[in-house]
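Only a single protein chain was left out; the remaining protein chains are all shown in position.
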Amino acid sequence: MALDEKAVKERAAAFLAGHDPAGDRLEFLRARFDAGLAWVHFPEGLGGLGAARELQNVVERELEGTPQINPGLQTIGLGMAAPTILTFGTDEQRKRFLRPLWTGEEIWCQLFSEPGAGSDLATLGTRAVRDGDEWVVDGQKVWTSGAHHSRWAILVARTDVDVPKHRGLTYFVCDMHAPGVEVRPLRQITGEAEFNEVFLTGVRLGDDLRLGEVGDGWRVAQTTLMNERVAIGGAPVRRGGGVVGLVADTWRSRPEARTHDLHQRLLRLWVEAEVTRLAGTRLREQLSAGQPGPEGSGMKLAFADLNQALSGLDVELRGEEGLVYDDWTFRRSDSVDFFGRGPGYRYLRAKGNSIEGGTSEILRNIIAERVLGLPSEPRVDKDVPWKDLPR
Amino acid sequence: MALDEKAVKERAAAFLAGHDPAGDRLEFLRARFDAGLAWVHFPEGLGGLGAARELQNVVERELEGTPQINPGLQTIGLGMAAPTILTFGTDEQRKRFLRPLWTGEEIWCQLFSEPGAGSDLATLGTRAVRDGDEWVVDGQKVWTSGAHHSRWAILVARTDVDVPKHRGLTYFVCDMHAPGVEVRPLRQITGEAEFNEVFLTGVRLGDDLRLGEVGDGWRVAQTTLMNERVAIGGAPVRRGGGVVGLVADTWRSRPEARTHDLHQRLLRLWVEAEVTRLAGTRLREQLSAGQPGPEGSGMKLAFADLNQALSGLDVELRGEEGLVYDDWTFRRSDSVDFFGRGPGYRYLRAKGNSIEGGTSEILRNIIAERVLGLPSEPRVDKDVPWKDLPR
Amino acid sequence: MTLLYTEVEEELRASVRDLLADRCGSAAVLRRAESEAPYDMDLWKTLSRDIGVAGLLVPEEYGGAGASAREVAVVLEELGRAVAPLPFLTSSVLATKALLQVGEEDLIQELASGETTAALVVSLAASPYRPLPETVTVTDGVLNGEIRAVAGADVADVLLVPVGTALYQVEAADVRIDVVPSLDLTRPVATVTFSDTPGEAIGRLDTRRVLNFGAGLLASEQLGVAEWCLSTTLSYIKERHQFARPVGSFQAIKHRMADLWLDVVRARAAARNAADLLATDQGASGEGEATGDRELAAAVAASWCSEVAVHVAEESVQLHGGIGMTWEHPVHLYLKRAKSTEIAFGTPGAHREAVAALADLPAPA
Partner (left out) sequence: MTLLYTEVEEELRASVRDLLADRCGSAAVLRRAESEAPYDMDLWKTLSRDIGVAGLLVPEEYGGAGASAREVAVVLEELGRAVAPLPFLTSSVLATKALLQVGEEDLIQELASGETTAALVVSLAASPYRPLPETVTVTDGVLNGEIRAVAGADVADVLLVPVGTALYQVEAADVRIDVVPSLDLTRPVATVTFSDTPGEAIGRLDTRRVLNFGAGLLASEQLGVAEWCLSTTLSYIKERHQFARPVGSFQAIKHRMADLWLDVVRARAAARNAADLLATDQGASGEGEATGDRELAAAVAASWCSEVAVHVAEESVQLHGGIGMTWEHPVHLYLKRAKSTEIAFGTPGAHREAVAALADLPAPA
């Protein structure tokens, strides 16, 4: 039988009794992983206890104030790579990758999108050709955050061009230190380079870095993407908090900037933010013991709309100050500093919210088809070998 | 060479000199038709002078205060049947139909839509089967205004079920007095019956009532529909007039009902109404000498949106009074009394604006494809015989 | 607190839905709306007797179910979904809530059983945020004046009339009640006229609190309206073919449906939250959660759900095409209900103005 709340609490207490939080940070984290307190719903021996997912909160409360991992830097590893490795990895792969992934000793990035394959990810063209026990990878990936300090990447590549697009893909772990991997910063409209382009030229990966069966890459990638979309926009906020709180603070601090036009729009957005927050809370209640489903797409859609409308209002509300920008310097950034930057930055950065991690158009398709059961459109690419597709 | 403004003016003056406006109304109108002053851009002998379309305004000014036709009752005849008969009719048909159509001695209605064929008009199923010199028509039509006092109808029916849908249609003039034509009022959500259902059972029409070639009905109908969409929403209004003027009057007369929410929405709609009016004016300038094109679809789309938003605001603005309705009686009405009825009626009736005469969805398709040149969607019904289509 | 439905709530929903499916189909509702008796009082008796909905808000010691706003909200969802012509909102929510505030035990017991029906005599358009217009006066225990656009008065036995801060009880038989043609065919409004009508002062009423309670729960009825429109439209566009494809396979339609769904998902969360907080509004003093939180939850739900119900109903008419414009198809009943409730107990804009005050978002000076 799975552990209950009390048992998990005891494990955490026992771990704390045996390990000094004031000691070496990495040692502490490794020990925590080994004690099954990394993600309690993972199996024993892989950082977990095979307990219910929501009991992780119990662990977090017990271990508050102890050394912590860095969720910002480790987003891709924790949110996307780990559940995929757990589901599709061999025992060796799980043993090899999960611990340093969780402790942050090894940072992960994602090599999915390509310049020619955005919403239609399955049409991607990066090739992996088998050569004995190795695969030789050639192609170009884009929108890779953290690529320049990543040890590993999750990679989807085409291994068969003669079958329809979904069927010719295979999923790999890519060694970012391998020869032929070149990372170039990709500057965004905000001025900074939060993402990279990654060029893969004759990169050789051992077959032991393959995740799942040859040709099964699409199915493996679906697990990754479902987990990604839940991660976005899924965090709980307090009433009136988050981006709407920031705009409300602008409003409160500038009585001279207030107009009825702005007031009415702010009130509408405040209400929309509140009902969206409540819907998120309700969804989390529904999911507390379950798995992420397509409904999460709705939350991401709503948050993107709201962030865009609110950040646009914020610029307008600031008037003269809205005409300036804090910093156009071309520099790398490792995470999105939404609250630390100026209103212009937020306005521009929020534009990406409806593109990254599934465009709002794709999310609407998902809701329409998987939640509402509406029929799919006539498909012109269904039974066509990838190499014969128009592009 | 075509007549110029001066010549048209002289014709009108000469006609007036020879015909007493105080005499018999019908005689006067018939004579006006015969003088080519019905629609000056029609050919001589068919109510026109072969002059430029915009010179009709000259005639109207000259003949102001004389007996006039009834555009409300004659909408379908004037706006849809006449241009189609002119373009596709035989000489006999033009001679037979155009004069009484224009004078209003014979009222026309339209038998296009069917319960199963709305936006996808070309899929209609009313059959016309040839029997010697006659056609036998069976089927059901709907959304026919004025059917109960019409002498003639323009009718599209299927004459070949074995070819793709657009190719098996033929266009007829239907004798509304023929045996087998049954008209039933169709009650709308407003309570009244502005439209009818028309049941056609073994209706026999002579082949001389066919308009255009057998199988060419779709092309003939396009002429009719292009003319219809221009007629809707094409009328000039003064600044602040029309539906927005009506809501503005409500606003002005009820200071106690004003709130900032309503005010901001009213201002937005007022601006939208004004820019839409200006766009209509600009379009009319562009078209003054030309033919109706797909751009007119945009005006109809905009007017439908505006009417709906404005009439909805009007109900809300009236508060308590918005909860009541003027009259739910089931009765026939011959035209839309938009300004004479209550706010609830307008709210409900305006819902039809985005459905009748081409739904807003179809209009967006038309703009996207014919104005913007965007590719059509994959068609599943293109080369399929009508009888094999899913429905 | 939970924003989900409890098992008990789901059972209550199932019983109500079963009964309505049996007795309150849309064809029947439409026929009734055109008749002289738009309300279905037989069904009301059954619903009160068999399921006890009339006494949901009433404590058990007065013969009620001792339930709360949460259960009331579930019933309202179902009644909205059926545009059921029943006096639940007017008698079992508003009038009962008013009586619970003044503590009028005998009448509460009668209402709880469903044998007696009451109505709070305020305009359906009355706002919680403005003083009621003073159109009725009381002198020496008799009432004079009129109140327009009152819902549920025509099927009430007892009328409760707020005058100033006092609540008066009046026999419906002593009053003139003229039903007027109403935009909402399934909840017509009437003009109530008092001419030297005897009335008994039964206590002090905080009308704002009652109307706020009503507005916050009306959101659940609006949710039900929106849900019916959404699911009916979904079924229709899956079946209806145009261009040899289901209408629901066209991407523009699919995206609109996704947006509507997201609106309704949020309406459900907002309505549940309001019901949950309004459930803490107990007894005369309204103790429990802070009044501000309760009013804010109600205002948020009322403004959001009002607009969503109207928008979904309008889109439903549009996506039904011509058939949606016919009297014969029931969607117009929902459009009319949605549009009327948009005005009821505060417009969306009025509720947002309340949000401005409650969430510290001050208006321009």
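First chain written, first letter: the chains are A, B and C, and each begins at residue 1.
Simple rule for what comes next: contacts are C-beta pairs under 8 Å (C-beta built on N, C-alpha and C of every residue); 3 or more make two chains touch, one makes a residue touch a chain.
Quick caveat, the model's predicted, so the values are computed rather than measured.
Asker: Name every displayed chain that the left-out chain is in contact with.
Answerer: A, B, C
Asker: Based on the whole complex, identify which of B:Lys165, B:Arg187 or B:His260 touches the chain you can't see.
Answerer: Once the missing chain is taken into account, the touching residue is B:His260.
Asker: What is the set of chain C residues that contact the non-displayed chain in the whole complex?
Answerer: Missing-chain contacts on chain C: residues 250-255.
Asker: Under the stated touch rule, tell me which residues of chain B contact the chain that is not displayed.
Answerer: Within chain B, the residues that touch the unshown chain are 240, 248, 251-252, 255, 258-260, 263-264, 266-268, 270-272, 274-276, 278-279, 281-282, 285-286, 295, 298, 301-302, 361, 363-365, 367-369, 371-378.
Asker: So which bits of chain A touch the chain we can't see?
Answerer: Residues 113, 115, 117-120, 123, 142-143, 186-189, 191, 259-262, 308, 312, 315-316, 319-320, 322-328, 330, 344, 347-348, 351-352, 354-355, 359-361, 364, 377, 379-381, 384, 389-391 of chain A touch the chain absent from view.
We adopt the following convention: only the chains that are shown with their structure count from here on.
Asker: What whole-Å value do you get for the distance between chain A and chain B if each is reduced to the mean of its CA atoms?
Answerer: Between these chains, centre-to-centre, one finds 54 Å.
Asker: What whole-number Å value describes the gap between the mean CA coordinates of chain B and chain C?
Answerer: 41
Asker: Where the centres are mean C-alpha positions, what is the separation of chain A from chain C, in Å?
Answerer: 43
Asker: Mind pulling the chain B residues that touch 2 or more other chains?
Answerer: Counting only residues that touch two or more other chains, chain B contributes 260-261, 377, 380.
Asker: Could you say which residues in chain C touch two or more other chains, in rising order?
Answerer: Each of 245, 250, 253, 349, 352-353, 363 in chain C touches at least two other chains.
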